[in-house]
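Note that one protein chain is taken out, while the other chains of the complex remain in position.
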Amino acid sequence: MGDTGAEEVLRAPHALDYTYTRSVGPVIGAFLTGLRQGRILGATGAGGVVTVPPTEYDPQTGERSGELVEVGPAGVVSTWAWTDHPSADQPLDRPFAWALVTLDGATTGLLHVVDAGSSDAMSSGMRVRAKFVPEADRRGHLRDIECFVPEASS
Amino acid sequence: MSGQAPEPVAVLETPIHVDYSFTAGLAQSRFLKGLAEGRFLGQRCPRCKKVYVPPRGSCPTDGVPTTDEVELGNTGTVTTYCVVNVPFQGQAIEIPYICAQILLDGANLAFMGLIQEVPADQVRMGMRVEAVWVAPDELGPTMSSVKYFRPNGEPDADYETFAEYL
Partner (left out) sequence: MSSPPVAVVSFAQSPQVRREDHRNEVEMLMPVIEEVFSNIKVTKDDMGFVCSGSSDYLVGAPFSFVSALDAVGVWPPMRESHVEMDGAWALYEAWTMLLSGDVETALVYSFGRSSPGELAKILALQLDPYYLAPLWPDPPALAALQARALIDAGKADEEEFATVAARSRRDARANPFAQVSSDRTTAELMAEPYVVSPLRRHALPPITDGVAAIVLAAGDRATELCERPAWISGMDHRIETHALGARDLTVSESTGLAARGAGVDRDATVDVAELHAPFAHQELILREALALGPEVSVNPSGGALAANAVMVAGLIRIGEAAKRVMDGSARRALGHATSGPCLQQNLVCALSAERPSGGR
């Protein structure tokens, strides 16, 4: 190819912009409907498993999930990671913690964010509570939960 | 729905917006810069000697870099075409119009162009055409520099001369 690094190459901005519209089915649909009502649902499975968020199947065994049950709205942080620089799409516009939250009554972790002000306020094992967006703004979406907050301050 | 449970959620909409900076690469950049000068610049395969316009920097047959630059003329042949009768959003020209594959003289790859200045029902395979460029001050590194192609009045090309490019 020779030495071609010096030659000017043309560049242009290019954006992909589209909206995926996905059918959610009865299980995810029930979970999202629950969020709109301010409730968090999990899927029951063999051996006392309660998968949150619920799936049509047990993620570990593949067995069909049973009844949906209400869990939370508070729970325990199983692991967390602090970010000082949220991107524009992420749930909060200020520093926050990503966390896997095992809600009361659940056996798996829900990924969400914790609005704790400072990483000093975070620890694995801490209790947090879901903070929903105002009812009028809920649309049946994971972001109907605005964030989690440390339970002591909620 | 007054007094009833609201409709369950059936659909999830996920808007996506991703920004990119597209790089044309060396060969295509040369071609695009040629368009800004009102010229068609192709590249020749050193092995099979075919001339590609627009070039991508490689011979798709041999998989080797196309290093020789070749300037092509302004005339070519319609190898095949279609008549567009369906309006669509953002359409810039009136229907019906002709979208054709045009093989520039000396090229071994046809590319797509509009045919204008001739009634749609008179366009035919083998028709000889020439490029009509935008005004010099409107030329840019884009295919839009070529407004369209129009018949140049020469007799039709023999089928055998373009049969390989259909």
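For clarity, chains are labelled A and B in written order, and residue numbers in each chain start from 1.
Please note the rule applied: a residue touches a chain if its C-beta (ideal position, glycine included) is under 8 Å from a C-beta of that chain, and two chains touch if they have at least 3 such contacts.
Since this is a predicted model, take the numbers as computed values, not measurements.
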Sole residue of A:74, A:121 or A:142 that reaches the chain not shown, by the stated touch rule: A:142
Selected from B:36, B:64, B:83 or B:99 as touching the chain missing from the view: B:64
Touch criterion as defined above, residue of A:34, A:53 or A:72 at the omitted chain: A:53
Residue numbers in chain B that touch the chain omitted from display: 12, 14, 16, 18-28, 56-65
Missing-chain contacts mapped onto chain A: 1, 4-5, 7, 9, 11, 14-16, 20, 22, 24, 28, 32, 51-53, 55, 59-60, 78-84, 87, 89-91, 98-100, 102, 108-113, 119, 124, 141-143
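One rule holds for everything that comes next: only the chains that are shown with their structure count from here on.
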Chain A partner contacts - residues on chain B that touch it in the complex: 6, 8-26, 28-29, 32-33, 65, 67, 141
Of chain A, residues touching chain B in the complex: 1-2, 4, 7-24, 28-30, 32-33, 36, 140-141
